[in-house]
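All protein chains but one are shown in place.
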């Protein structure tokens, strides 16, 4: 065990451990700052770490690229770096990825949003009234597809009372239940959010009613601090685990091979 | 008027006259012998002739090629000639052409079959019982689409009692009416076969019930000869026109520019 | 074949206020921004916009107050944050929004390209995207399997405007071998009613017809093609030039207020005489050529 790790290294190691051999994981390309680190940087670093350790057959669909070469990463992502990125395939149009999603071709996806509730319903569309919102967000992208069709969607969000709410203002992506109806009753099959990786704790949906449950606290974070950062109370297990620290092997790979220039785990 | 023309030159001139400026015409690639001349050779020559005379904006979709260069034609069509053919576009898959058909992107198509009836129902699938046919034919290709969606499908068939029948054994492509129901009653919109260009006469469907009508006899062919070659009696107009002969300009273009080596109008 | 080569003025003249327009491009790749500036300069308003991942094009039109309704999967500025003007107008209630997820928007475009009124998806059950839009998303039982499906309405629009790489005078538009994904322009072209394409460069037809597999927009579908170098600026054309980071940052800064956005539009869209004048305002070709990337294509 190596206690000297950054919070982002901890999350990277956690992401890697969710990825199984032969998984195909969808990662987006957009955003900047902390949102980039959560939605792109940590997922790519975690996927690469999993590939190097226990999941040699795992691969990614990053933006428009299937099985991109993740061996190095430019400091600034401009269009031309994406244009020339090496990959196994760059499908001709976005319908290809949509079809892969709809036929359940993905095992893992990474999703974030402005709001999430206890059943994992996610809002990336609008805060407040939909027709005249307090904050208009980006829309929905393929996040409804991720929650509808991907086997194990991973939610990446920093804990915050404004984000972890009792009821989201707009259900962009349906989680495990909504308005008293389960996702099956709503017409959806297997799937829905699998785990929620935050800056303070890991949460999952391993409860009888598939509502959010605290899985582990990051080292040094108290239960009170987590509950204070949430607008609803998740199920708390009798024994609260501590999120396992990254191993020294994991840290060595992250620091020396995967992200030596701290491009992925920047902020 | 130039009386010294071959039957195929006459048909080529007739095809050209059906093609209007800015038409997009679908032409197939398959078959050999006389079937090739009827389905591919005469249509391509006629399209090219129309382009050179009255329809500079007309273009073709030939096999997989959109707006192919029709300025020359190899003696033998092997795969590599198709692979390297110059064209405005070679869409990535056949779904592209299917979508163009279904959204009514084509003005003209060329179709032939083993059997056609008085309402223009066409059979290219099987003679006799469908489950255990006397003659199994090729299937259906996109001929049902041509009759369903193309504005003016042109049928190219030599007259023969076995081909022009009272009732086709299998309706591959629905014409103007079937079993007492019009194409509109069957659920189809505008379209259906526009004209039937044969070796002895031109027929169309300009009748109140959209059944086949004799439009003109080729020079030197008698009405009796035509009727003897048909298994049903088409509507006969009071005055029977003679199919206009190719003009000398048309013949000059066909012979000197379009098909000097008689590859298209071979048999 | 007949020439379809027009000036931007002539190509866009048929577009009236109140039209619906599908706008091509995705994120910071190939939004038809020169055409968008023309619409703003010519005071075309009350537009219904259908888009994929829209950025600069929709935000400029929103800044001009020209957007009545939006239907799409994303409106933001990619790694430059939210779309400031679009966001402000939506929050004011000035733009009616219909959100669609990616499979839904793809199904809508494919339906239009197949001449169908709708196509089915299985995605949006229980989502507010469907619940708040019962006119365009309706449930039915598959007649083959009995499964419940959602039919989404075809994405039809009066006009479609795309910005492409190179084309010929007949409207055939090609992409380079080394490119990013097309995302959605080919689909939008197939779904279009009246299609106007601006391209970086017009090349001879002989150059196009040598490589027919590279044509992604056949001239058959095109009403007008216009040569507009740097026509996606300040966004990028993959394989040609990168996004203009400094310009985009200044745009975001100006767009913090209505006044700032309006001053930006006055300068770059309304007072600029035409696209050449726009390039002159940016510092001329020498300035934009700094954005150029190494090219690797078959037309050179």
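When the chains are written out, they are named A, B and C in that same order, and each has its own residue count from 1.
Convention: a residue touches a chain if its C-beta (ideal position, glycine included) is under 8 Å from a C-beta of that chain, and two chains touch if they have at least 3 such contacts.
Owing to the predicted nature of the structure, the values given are computational and were not obtained by experimental measurement.
The missing chain, though absent from the view, touches A, B, C when the full complex is examined.
From the options B:188, B:226, B:245 or B:258, the residue with contact to the chain not on display is B:188. Considering the whole complex, the residue from C:5, C:82 or C:116 that touches the absent chain is C:116.
Here one chain is not drawn; of A:119, A:149, A:186 or A:205, the residue touching it is A:149. Residue-wise, the contact with the chain that is not shown comes from A:24, picked out of A:10, A:24, A:94 or A:116. Against the chain not shown here, chain C presents residues 103, 115-122, 136, 138-140, 142-145, 147, 149, 151-154, 177-179, 211, 213-214, 298.
Residues of chain B that touch the chain left out of the display are 29-32, 36, 63-64, 77-80, 82-84, 90-95, 97-98, 101-102, 125-126, 130-145, 148-149, 170-174, 178, 181, 183, 186-188. Residue-level contact of chain A with the missing chain is found at 22, 24, 56-57, 59, 65-67, 69, 85-92, 96, 98-100, 102-105, 149.
We adopt the following convention: only the chains that are shown with their structure count from here on.
Centrality by C-alpha centroid: the chain sitting nearest the overall protein C-alpha mean is C. Of all chains, the one whose Cα centroid sits at the greatest distance from that of chain B is A. Centre-to-centre spacing of chain A and chain C amounts to 29 Å, using the average Cα coordinate of each chain. Averaged Cα coordinates give chain B a centre that lies 40 Å from the centre of chain C. The residues of chain C that reach two or more other chains are 110, listed in rising order. Under the contact definition stated at the top, the residues of chain A that touch 2 or more other chains are 92.
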